[in-house]
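Every protein chain except one is present and positioned as in the full complex.
Then we have chain A:
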Amino acid sequence: MTATSDQTSPLPESAGMDSPLSAALVGTRRFFTKAGISPDQRSMYLEGGRSGDSFYRDRWSHDKVVRSTHGVNCTGSCSWKVYVKDGIITWEAQQTDYPSTGADRPEYEPRGCPRGAAFSWYTYSPTRVRYPYVRGVLLEMFRRAKETHGDPVVAWGSIVQDEEQVRTYKSARGKGGLVRSTWEEVTEMVAAAYVYTVKRWGPDRIAGFSPIPAMSPVSYASGARFHELIGAPMLSFYDWYADLPPASPQMFGDQTDVPESGDWWDAAYLIMWGSNVPLTRTPDAHWMTEARYRGQKVIAVAPDYAENVKFADEWVASAPGTDGALAMGMGHVILREFFADAQHDFFTRYNQRYTDLPYLVTLDEVDGEGGDAPAYRPGKFLVAGDIDGHPEATSENAMWKTAVLDSVTGEVVIPNGSIGHRFGEEGAGRWNLDLGEIEPALTLYGAHEESVEVELARFDTPGGAMSTERRGVPVRRVGGRLVTTVLDLMLAHYGVGRDGLPGRWPQGYEDPSVPATPAWAAEISGVPVEQITRLAREWARNALDTGGRGMILMGAGTNHWYHSDQLYRAMLVLTTICGTQGRNGGGWAHYVGQEKIRPIMGFQHLAFALDWVRPPRHMNQTAYWYVNTSQYRYDTFTADEANGSPGAFGQRTTMDLLAQSVRLGWTPSYPQFDRSSLAVADEAVQAGMPAGEYVARSLKEGSLHFAVEDPEAPDNHPRVLALWRSNLFGSSAKGNEYFLKHLLGTDNAVKGTQAPPELRPQSVAWPEEAPEGKLDLLVTLDFRMTSSTLLSDVVLPAATWYEKHDLSTTDMHPFVHSFNPAIAPPWQSKSDWETWKVIAKRFSELAADHLGTRTDVVAKPLWHDTPEAMATVHGRVLDWAEGEVEPVPGKTLPVLAAVERDYPAVYQKMTAIGPLMAKAGMLTKGVKYEVGREVEILGRRNGIVRGGVADGQPKLETDIQVADAMLHFSGVSNGHLATQGFRFLEQRTGTELHDLSAEHEGKQITFADTQAAPVPVITSPEWSGSESGGRRYSPFTINIERLKPFHTLTGRQQFYLDHDWMTDMGEGLPTYRPPLDMSRLSGETPLGEQTESEGRSVALSVRYLTPHNKWSIHSEYQDNLFMLSLSRGGQTIWMSDVDAEKIGVKDNDWVEAVNRNGVVACRAVVSHRMPEGTVYMHHAQDRLIDTPLTETDKLRGGIHNSLTRIMLKPSHIIGGYAQLSYFFNYIGPTGNNRDEVTMIRRRTNQEVTY
């Protein structure tokens, strides 16, 4: 070997041994082994000795991997690999095969979170429901009764007619005693109860509840289809969860439509406002990190140092519930600097075309106080029919065509696209946002003839009561009416003055005395003036520079308040006037309980059995429980007191307003009438009249009433409730203790008092005693024990998400993928679809003897996206009960439809696609579809039913068939339908749309496709955004780019709402409303005060918030061993170290929280990241884990909802007026829960008992 070759050696010299000692020791090994030792002594080469490998290799070996996902309430909709070994589900891992988002942007993969990764624990967990269970006392009663009577229906009747027995089994609810039964016996009992209830009380005395279909629509559809076929209402969820932002229907005429998380990447400026992205949108949070690499500026608005704050460039620490003031403060700056003092083409063009800012509003004179100049109040939108002599004044729907002033001609003109163009023959081809030659004037200022003072509402006092003050607007006279534009009103409302206008104006940004200056906002929210001003400027400037790429992520932190609609409207002013709506990377992103079931059309038609019977019975759940858990009786205030709007509703209570809303057909209400809807149909036949006419006459005469007018009467309250995929009593039941008391009739902790005589509703009967235990039967299908199963009379074992076929979609990503069974449902569990089939079958058998075929009168509210939405001209409330108008079905009454219920054929109908699909087609969001082709395809795929009522119809027997049918009947998954729908829409808009889906016209996504991999969906008229060409989804891009109107009165994004109730409540324009003052309304101790009582520790009054939990998805996972280990485990309340100090609480101490609604007993988590004065009890911590008896009443502690109750806001039950019209989960009163307060104290005795 030569020196040269050494130098060219590619190998570096050996590092040698570590030390002479190592060298000496290790150097001896070569003498004692046959293995090769490297020259430098560092390596040894052995052969064999690897048999031990098999141990760890076996640990990770498996027989198969099955694609599935996690259901119901998780918006992540992540696809997972489920591993099975020896027939046992062993673990799960994240799928990685999401379709690419394209070049130059991050991918959806990775998706998943620790909760999902812990799911397989449930399969074999101790909390798994393995067999059908019935409460022992009830089962004994049923067996005895069946022995006596033979017929199960008669047997059930004999139990519920016997007061003694009824009291016994109802008061035993929630106290254990569930015993194992058999499927046969349980289905018979449940079916008997259903048949008996339909027969004795009517089908609308039964209700079904299952939430959020997007993450398992087939399971949702299983029970929903059964309930709708028998005529029982399905209860809504989106409004009930307070996830529905009423501002969306109010402003956009759309339930909710938001960008997918991939579109965050497109934003240049992003505000997370009350949305804790890494905590509640864990799988999508990576986009936030990635977008920051792109230079995005990120702001976090949160009262606490929340997890998402660490992503942010700036933390805006606003006080809880004051976000509306903050948004208005920012709005003030933007309106001042970008609208009043300067104008920008980008903003002007956008607002002229896409918002109602240029629309003309009539001003009504207010009875002047002596000597003052006359004042005016913003009134109704000026419509064509108002203007005598206008060419459009006599056109079709003239009262539904809003007007602007053309700044070129100075004429009042009627632009295309208002609701008046949407329906009727004349509007064909004119329902679009094409302004033609019109140049709408955003403001009258400058060209105005005069200016007047208008009265503007403000609510910024601690009690939240309305006061008014006057500021001037430029006006013009049109046919004897004084009008101004929405922008002029908004400028006055936001305190943005212009030279020469009268009234009280602020002196500048630093003047806190007048809304909505930054100083005013700073006083309320605690955010510095400088920060408010700077953020506002950055926001608007960014919109100009990027063409509207600014986004606000809004979350439950801002959306769960009583006045969240107002709060949201104030935030949406920012996104909308700055032209960010309808852009990729722009606009609002409402991430609260998304329930975007992308194949919505197929889902709706199958789930609500619209293939067999129309209309369905859809009920808003908030009102349902407000009435049926008697919570309205605890409203110790009038509607005006609650809303701080003196004079809006006189002495009427919220319950009065609900009754009015129901009788005017605005909002649904079931139970429907004060007798069975089947009986009413029979009466109509006897009277020889069509049902609608008979009901209208009887209502007018007073021989028939709505059930809501006497809700405590035994004839009028619900009797049977079925829950599946739902944990009502552990999760969403606002006013949990009222449920336990009035609905279930068992132990409860209600402390509130009922309204005194002068505060009771005037139009609703008031028996002195409200019944306790209204419900005869509560059935829950679940795979794990929850608060709901513990309270249920019957518990049925359900298949988990790894044991059934289903679909999953979300709005966070654009894919549809599937659930698949990794194993067959173990023990005696069944999938929801199979369970409801079994019940339907037994029901149909029993119905043959007891029910037969009946006619049912369905009262359906006036629907959005139909001509029914044009029922109330000008939003002027005229009540037939007051004699102001005639009761007319579909106009001043609900739509009244007589439908056939063939009860013995329910099972046959449930398992076949009905004839209405081919005959009547489908209608979704005002777009009609012909689906004869799809019915034929499904008939060939699934086979045809022979004989019976469904003879010749396609079968619908298995869960896969249901999933496939949904995909065939939806535009997002069927290119033919999407294109057909766009072509239909083109006839109305006169613009080109069908090219959006034409690229996919031949594409049909099948269930098999979703089993192979997540599949991207097709652009469809079911939604408002375009995904054509693989683009990221952002809402309203079709509206903005293709000039398709919004589904509102003006056809534009609408800031001003001129319905009587809205303007009377002072909410015509977005306004800051403080959280409800619970000490004034309900006598709670004022916030921050402490009380002491004999033998008890000091108690402190604090704001009580129930945000989402890091270690659970609602109540799911919080009982999971892995999540219990990661978190503190068991119920906890988080509080600040400052508050803890005041009442002597140390971390992990037992505390008790008490208010009029109930009691919570749990451990305290003391953390400096909490703000003073506010406690958090993370939402949906079930009562099953570590919940002791309370010191207050020695009963088991409650859940988070034991301290809340339903507060129904009247503006949410407006109906029959353009976008303020009902549709299921589209609009409805929110089950808000953020305004509550509680007393909290350390438990005197820290030794708790169970």
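To be clear about the criterion, contacts are C-beta pairs under 8 Å (C-beta built on N, C-alpha and C of every residue); 3 or more make two chains touch, one makes a residue touch a chain; residues count from 1.
Throughout what follows, contacts and distances are computed from a predicted model.
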Absent chain [UniProt protein name; select from "ABC transporter permease", "histidine kinase", "Nitrate reductase-like protein NarX" or "Succinate dehydrogenase cytochrome b556 subunit"]: "Nitrate reductase-like protein NarX"
Hidden-chain contact residue, picked from the options A:M44, A:A93 or A:A447: A:M44
Residue in contact with the excluded chain [from A:V26, A:V65, A:A679 or A:A1013]: A:V26
Residue ranges of chain A at the interface with the undisplayed chain: 25-26, 28-29, 32, 37-38, 41-51, 53-55, 57-58
